[in-house]
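Note that this complex is displayed minus one protein chain, with the remaining chains in position.
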Amino acid sequence: MNIYLQELKMKLRSIITWSISVAGLLFLFFSIFSTIVDEMEMLNAVMANYPPELLAAFGWDNMDLSTVLGFYAFTFSFIQIMISLQAANYGYSLVSIEERELTADFLLAKPVGRAKILTNKLLAALTGLLITDLVLWSTSFFAVRTYAGDRAYNSEILAKVLITAFFLQLFFLGGGLVISLLLKKVPSVIAISLGSVFGMYILAAFGSSFNEDKFDYLTPFKHFEATKIVNTGEFDQPKMVISILVIIISMIASYVLYQRRNIPTV
Amino acid sequence: MNIFLRELKANSRSLFFWCLFIVFFIYMGISKFSAFTAVDSDIMAMLEGIPPVVLEGLQLNAFNLTTITGYYGVMQSYFALMAAIFAVLLGNGIIAKEERDKTVEFSLTLPIPRHKLITGKVAAALVNCAIFVLVMWGGSIVAAQPYQPDEAFYQFLGMLMLSSFFIELIFLTIGVLLGAAMKEYKRSGSVAVFILFGTFIFSILSALSEDLEFLKYFSPFVYFDPLKLLNESKFDPGYLAISAAICIISLGLAYFSYAKRDLYI
Partner (left out) sequence: MPIIEIQNLSKYYGKARGIIDVSLNVEEGEIFGFIGPNGAGKSTTIRLLLSLIYPTSGSARVFGKDVIKHGPEIRQEIGYLPSEVFYYDKMKVIDLLNYSASFYNKDCSQRIKELAKIMELDLKRRIDDLSYGNKKKVGIVQGLLHSPKLIILDEPTAGLDPLMQQRFFDMIQNENEKGATVFFSSHILSEVQRLCNRVAIIREGKIVTLEDIKTLQKNNYKKIAVVGDGLDQARFQINGVTNLHQVDGEIKFFFKGDINQVVQLVSAQPVSDILIEEPTLEEIFMHYYA
């Protein structure tokens, strides 16, 4: 419990910063929704004249910024980057920060098992991510309600999109943690988290612009693609399972690796 | 000179992996492109009927994806993003790592003034950025060969690569400034990420809404819009001036603040 509280305390500023940024981004996007929505409707009218093959080839068939949820899905794709960055940061630095700051000796010489240390740390990180999620969830509903005007939207689907946020975070939390434990000495935290998150994002975005589905299995951004959920109203279950497997495996592997880890000498 | 060489060596591994990733990315892209050339050109012709304002608003591209030029126009957004990430991490890390790894005690007690330390590091980072772009350039040219590119393509590609280099310079100097000026190295990294992500978001918002169009001045990604480069075949002098100003001011401030600040171990 003491480790959990201490970890949470140390993360507090970061949690607040991320939460505010996520909320800010959401409002920033939605503040322009009403001004561009007419333009988008015009675009839809134009696009309706084109053959569906063409639209599909460019991925325009599934992006509709003139509906509330379509626009939300678009916004959410950027929110995803942010929350992933936060999660990757937490995951990657969870134990590596102790070694970098040379505090591992302090903590590990205490009468607690490593599994317990890791559990406490993980719980603290999860709490941080959940707080960000809560902020995201509440501001999302608020922003959508405020800016939607009299446009209709399905809040159940919105909830479905929002819930994926947590899975995406778990993916990067677990992934970051495992990477940090696979390395003997850990290089810079931001380099790894930024690299992996944007790497995955680029793969996903690239896949979208060129209608390439080879990487869909690789990148979690495709496992929880908001546009797809909005269009179909359903989760992309087979791909979600991949992510969930990755999460489970990475968590188990982390415990095993941490248990056996040789702490580098000061 | 010794600092320059040491930094080059220290960064060579990471540079190598980045280059590997770019080459892989280009290869991946071009193999996808080959499928596009098969798309019926009649359909592509219809594209031109869409009002460009709308396309721009959607941040979808008006590049004709069935031509190699159009393809690289689309790829540029990814190239630029990768170059920016590479540069901001490099710039920030090359300064901040000394504190992170507790080596400041060593490097700052060397018999050289601090500005020389920065000069050596920045020079090494510049070489890294240049190599990054050259690999991207070379890889692109090789990948384009099967599609018999014309002279205009090479010119366009050259401009794209120069854009990437300019974007690198901007983010590199911002990264260096953050690393040199901020007391806490951990925070300087986070701030670098925020700036990168913020400018990326700005580039999207500025295209999306006229009310937020002014944001384009804050986003280097907009300065070198590939579509504009294709249509006008020259860099926008205004944006070039802004870019140069950002680089010079950042670097100047970096020298200034690093020379004065306290370093903690």
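In this document, chain identifiers A and B correspond to the written order of the chains, with residue numbering beginning at 1 in each.
Going forward, a contact is a pair of C-beta atoms (placed from the backbone, for glycine too) under 8 Å apart; a residue touches a chain by one contact, two chains touch by 3 or more.
This one's a predicted model, so the numbers in the text were calculated from it and none came from an experiment.
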Partners of the unshown chain among those that are drawn: A
Candidates A:6, A:31 or A:119 - the one touching the absent chain: A:6
Selected from A:104, A:161, A:190 or A:230 as touching the chain missing from the view: A:104
Contacting the left-out chain in the complete assembly, out of A:20, A:112, A:159 or A:182: A:112
Residue ranges of chain A at the interface with the undisplayed chain: 2, 6, 10, 101-106, 108-114, 116, 260, 262-263, 265-266
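Assume only the chains that are shown with their structure count from here on.
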Chain B-touching residues of chain A, taken from the complex the two chains share: 14, 17, 21, 25, 28-29, 32, 35-36, 39-40, 42-43, 46-47, 50-51, 53-54, 57-58, 60, 63, 65, 78, 81-82, 85, 100, 188-191, 194-195, 198-199, 202, 205-206, 209-210, 212
Interface residues, chain B side, partner chain A - complex: 14, 21, 25, 28-29, 32-33, 36, 39, 43, 46-47, 49-51, 53-54, 57-58, 60-61, 65, 74, 78, 81-82, 85, 89, 92-93, 96-97, 100, 186, 189-190, 192-194, 196-197, 201, 204-205, 208-212
